[in-house]
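All protein chains but one are shown in place.
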Amino acid sequence: MGATLTRRRLLAGAAGAAAAAALGGCGTDDPNTLVVMGNNPAEVTDQDVAEFVHAHPGVTVKFVAVDQSLLTAMFAAGNPPDLVRDQGVNNTPYLVARDLAENLDPYFARSTALSVDKLAPANDVWRYDGSRQGSGPRYGLVKDYSQDAMFWCNTTVFDAAGVDLPSTTEPIDYDEWLDLARRLTKRNGAQYRTYGLVPPFDNSLSAGFINMVSSAGGSIFSEDFSTVDFSSPEAAAALRWYLTYAADQVGSTVARPLPAGSSPTFSADQLAMLGYGYWFSGLVSADDTLAKDVMFFPAPRFGPKRTSPCLAGTGFWIPKRAKHKDLAWAFCEHYFGGPPATRRAQSGWGLPGITSLLSDLPSDKPYQRQALGVQKTELDHFSVLDFSPYVAYTALDASLSQQLRKGIEAGLPAGKVADLINDTLNPLLKLGKELVS
Amino acid sequence: MTVLERPATLPTPALGPAPSRRAGRRRRRAVYVPLVVIAVAFLIPLVWLVSISLNDDAGLASGSLLPKTLHWSNYRDAVTLIPFGRYAVTSLLLAGVHAVLATLSSAMVGFGFARLRARGKGVLFMIVIATMMVPAIVTLIPTYLIFARIGLVYTYWPWVLWGLGGSAFLIFLFRQAFSAMPSDLEDAAIIDGCGWMRMFVSVFLPLAKAPCLAGFILTFTGGWADFISPSLFLSNDQTTLAVGLSAGYTTPAGTPLYTTLAAGAVLYILPVLVIFLVLQRGFVNGFVTSGMK
């Protein structure tokens, strides 16, 4: 009968559709297709890809958007990408503890293009020995990096406010920083002419806090990384600093980001101090007016210890269950050790992950020379932050953002905010620990 | 989507003469004043959106309520700064395919419930009605998790599957429509040797043009408006206008472009308003939609 036929056709159609979709998913079984979760063409340029394909005839490189839910979905479907863009600083222990990332040590051992002795110390953020970040096997590489707790000053704003620039050799401390910000902020109620400061929290709140706390000699985590304690004297002091900064209304906070975004405000001479690393010099180079009024400064100290970590360490890792790991490594050799790496160094968008490329950093313009000078001294103070294997840094950031926002809006004291953060994060850490151990 | 239908067949009641003409006029004036105030107030947000879409940053900063010169270039920026065309085509395609499938599938199911008999029919129809009370969002996230496992996310297949499954409300609508049709149609078709499927397709479906149109429009506008499903099931570069637009417009350095965003929003809203104004009578008299999400 008609009904039966149609029904059968319908069901067949649906089943066919499902099968086709499953096959046409994001990963692929084609041995010559490399699936990269990365930003093309912004970070992996078309030229980078063309060179690679030229050297590996028959290979196609397919990009999928950098998106945590997509990654989860691809893993769940048993079809992860071959290379994943990620922040090594924040994510390495988490990835390794979940047995998601491939140990790259054997690849380094075999490789001529990329050997361990060529790597800048910043690549250590991608190392994890099962208890501490910074040592042990390598699970990824940085494409470039910065010591992100440093900052830039807009000299036009300083001049207009009649405020002296800080020292470019000796780091100021966070309280002096806040004081400068107060003097540089010009506002009438909620209407700002200039903002004083955007501290180095734009990329990751948790990384910024871990840096502050470690400078004060503490840690937000317990010894075994299974709990957080924001009530410790060092962590509570960091929270108190942030809440004071927010209450002073001198810059961007989680509750009130700058309406135009941080770097446009800085470029428009409406922001005095911007907590970005060396990579920002790449952005400045396109703006000749701005290039004349920027200066680069060492990372301020929160506690007695001078720390200047990388807060992101963006690079790539290879999933353990990836289908084309050798091809992925070949791409790494090209991307991290070949011409793309040199081009990146020459652009000034961050420090190269390969030590020898330091000499390729731009130094034509005066601001570039000033920044490079400060940066080279700062390299001596490079430090690696500790993150917990039991919680994704995105969850740390989410909790900090949510609870700090609450604290700012309700005018809560630091101790109360610390309790709120502990209460949201510790169940998560407990869950994470149960899952991976 | 919760939708409520009023049978199109119901005649608008003839309005009898008011008891006293003068009292009636006075009462009417008391009716006009609040109505005009409310109608104007309801239009202000849209007028404001259009006004911003034609303004520029200097105009916004100066605090003038209306643009001094009309910056139509905002509209050009709106369609060029983001892949507006691609988003719009995706929206159109997903909403369209889903609406066609959901309408036809619901018509078929509604026909089954209206004209056929089998054990369990009553219970099943109760379930159809009960599913209208299940918050859509409760099933959506688990569906996403399941589809992620079988590789259906970041594809357009979920919309096909949702379409094939039909919609409880439309099934109800079609059941009403088909129940009201005379049974002579059936008898005649059977005498002609028609099977049920042929009878449905060539006799009953053509008589249900009104509910078909209503179902299509409701589902289509619902799909065009949907934000959550595309933001969950699609990646940023293959997504729909609702999601693409809400991410906003910025300069390469990250400064938000409000005037361009307003222009984009106008372009996004416009098709729905046009559909509404064209089919206004149907919207206001025949069926009603209220936002699901």
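Note that the chains are named A and B in the order they appear, and that numbering of residues resets to 1 at the start of each chain.
Everything below uses one rule, namely that contacts are C-beta pairs under 8 Å (C-beta built on N, C-alpha and C of every residue); 3 or more make two chains touch, one makes a residue touch a chain.
Operating definition for what follows: contacts and distances are computed from a predicted model.
Novice: Absent chain per UniProt: "RNA polymerase sigma factor", "Multiple sugar transport system permease protein", "4Fe-4S dicluster domain-containing protein" or "Putative zinc-finger domain-containing protein"?
Specialist: Answer from the record: the omitted chain is "Multiple sugar transport system permease protein".
Novice: Just to verify: which one of A:Leu100, A:Met212 or A:Val384 makes contact with the chain not shown?
Specialist: Here the residue in touch with the unshown chain is A:Leu100.
Novice: By the contact definition given up top, give the residues of chain A that touch the hidden chain.
Specialist: 1, 3-4, 6-7, 10-11, 14, 68-69, 72, 75-76, 98, 100, 189-191, 254-257, 259-261, 392, 394-395, 397-399, 401-402, 405-406, 409-410, 420, 423-424, 427-428, 431-432, 434-436
Novice: Against the chain that's been left off, what residues of chain B make contact? List them.
Specialist: 2-7, 10, 12-16, 18-19, 27-28, 31-32, 34-35, 38-39, 42-46, 48-49, 52, 60-61, 63, 65, 105-106, 108-109, 111-119, 121, 124-129, 131-143, 145-146, 161-162, 164-166, 168-169, 171-172, 175-176, 179-180, 183-184, 186-187, 190, 196, 200, 221, 224-225, 227-228, 242-243, 245-248, 250, 254, 256, 258, 261-262, 265, 268-269, 272-273, 275-277, 280-281, 283-285, 288-293
Keep this in mind: only the chains that are shown with their structure count from here on.
Novice: For chain A and chain B, what's the span in angstrom between their mean Cα positions?
Specialist: 41
Novice: Please output the residues of chain A touching chain B within their complex, sorted ascending.
Specialist: By the definition above, chain A touches chain B via 1-3, 5-6, 10, 14, 17-18, 21-22, 24-26, 64-65, 67, 69-70, 72-73, 76-77, 79, 259-264, 267, 283.
Novice: Looking at the complex, which residues from chain B come into contact with chain A?
Specialist: The touching residues are 145, 148-155, 157, 160-161, 164, 195-198, 201, 232, 235-237, 250-251, 253-256.
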